[in-house]
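I am attaching a structure below and will ask some questions about it afterwards.
One protein chain omitted, others in place.
After this line comes subunit A, so read on.
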Amino acid sequence: MPEESTQEQDPDNGTTAVAATSPTSAVTNVYAKDNSNKEITNEDFDMDEDEPMQTETEAAKKSTAVVFSPELLKMYYARLFPFDLLHSWLAYSPNNNNSQSWLFSRREFSMTIEPSPGEEIYIRYQSFSTSQELTTAILKRRPTKIDLGAIFSQAPKDHKTLQKGQLQPVQRELVFDIDLTDYDDIRHCGCTGAQICNKCWVFMTMAVEVLDGGLKKDFGFDHVSWFYSGRRGIHAWICDETARTLTNEARNAVATYFEVKLASDNNKDVELHLPLHPSLQRAFDILEPWFISDILPASGHGLLASPERWKKDLLDTIPEAGKSIASLLEKKWANDTTTPAEKWEQLKKHVRVLIGQGGGAKTKTAKTMSTKDKLRLEHWPIEVVFRHTYPRLDINVSKTMNHLLKSPFCVHPKTGRVCVPIQPEEIRQFDPFAVPTLGRLMEELDDYEKTAAMEERPKPKHEWQKTSLKGYFEPFQKAFLEPLHKEIRKHDKNQAEQAAAMRGDF
């Protein structure tokens, strides 16, 4: 698998727009170059591959300033990286810093480092017994990327001295990875590959709304944390103990539960069952309004905004038995002024009438149509909505414990943006382009120092509190870390009480 990531690279990568005028631009692009220094031969090696990089026009448009460089990265690690947040999360222990947590010390970290420009080395099986050790290693190595793996039965850093089979993954957050790249066939905003814009970001918003609800309501997970990947996607980390200890089989089942397989070029036979499963019904109720407001009109992805689009991508996909609707509506819509939303309602109504659910007398066709055709037609509007809105998961990331996933809080070297936490309740307000880049963070620090000198504000505990990272990190502390720690404390207390009861000394 590691070889895969090199061979699929786009040869044109060298032209990345980021920081084209900067003297460091040669370095910023190494990510796209040959990774032949990778030394990994482990068959189990699984990681979230970085796909071919494309020109990030959006980033270039927004700013021509330097957003990322090794110097900036060094500064970020030295001054802003929230080591304490990462540690107190991954230690799953409310008593920060001084306590040694095996959950932390047996966690695999892996790092991508660049000893010299253009050279890239991937180091796996790093582990650290304390927050301090992790800090020291990161400050020294200054990785361009950090990945988090599983928690193992032994400290992964000892992997060379351990016998085969002794290093087994024992825990790992359940993770989900969603990338806009997987939406290319339904993105009509002009973006492809790694490009994103506010129009297509809406797919991520929908994904969070559907998945977050499902994870909490259906599976009872309470500690779900969402992150912007820094580029074109989002990650979910589900941290409940029950989620961390799921077997690979169970991960597979949960991921498959959230996956809706729709017809593809290779497989047109798709079955949705009616009545819809409650989880799908809930998803549909969330998604159809988005579909109407953001997929149909020209201001969105334009599915019902032009005759070409509605013929090719909508009417032509009506099942055979409903073709009469297609030709009828095509003529009708050719010269009328209904809005896309009204057209969608008309379309749905025609389908209902055709299969005899429209109320009133049944049409002749409704009486003669086979049950199978009726069902296909009944499913069709739901399928259309799901095809254009339902979250597209990179399911392989979720399936196994030892799949590596990019660590929150690190920086995407192509965009310079920090992988920041997102609060699911505020996903609609989240703007990926507002996420600070390294360049901007340094400016913010400078600005703060200037004004602070004048105003004599009290000195914040962390340097990141002086920047816009505060707006991302503090809600993470409050809405995710605190409840997580509260539950762990409660759990520990219960256990202690039980143990005391067994000994008989209250």
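One rule holds in what follows: contacts are C-beta pairs under 8 Å (C-beta built on N, C-alpha and C of every residue); 3 or more make two chains touch, one makes a residue touch a chain; residues count from 1.
To be clear about the criterion, contacts and distances are computed from a predicted model.
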Omitted chain, identified by the protein name its UniProt record gives, among "SAGA-associated factor 11 homolog", "Primase large subunit", "Beta-Casp domain-containing protein" or "Protein FYV10": "Primase large subunit"
Residue among A:Thr192, A:Thr242 or A:Ser468 touching the omitted chain: A:Thr242
Residue among A:Gln154, A:Thr192, A:Asn252 or A:Gln346 that touches the chain left out of view: A:Asn252
Hidden-chain contact residue, picked from the options A:Phe68, A:Phe219 or A:Phe430: A:Phe219
Sole contact to the chain not displayed, among A:Lys74, A:His277, A:Arg428 or A:Arg457: A:His277
Residues belonging to subunit A that touch the chain removed from view: 1, 3-4, 6-7, 36, 41-43, 165, 217-221, 242, 246-247, 249-250, 252-254, 256-257, 263, 265-269, 275, 277-280, 396
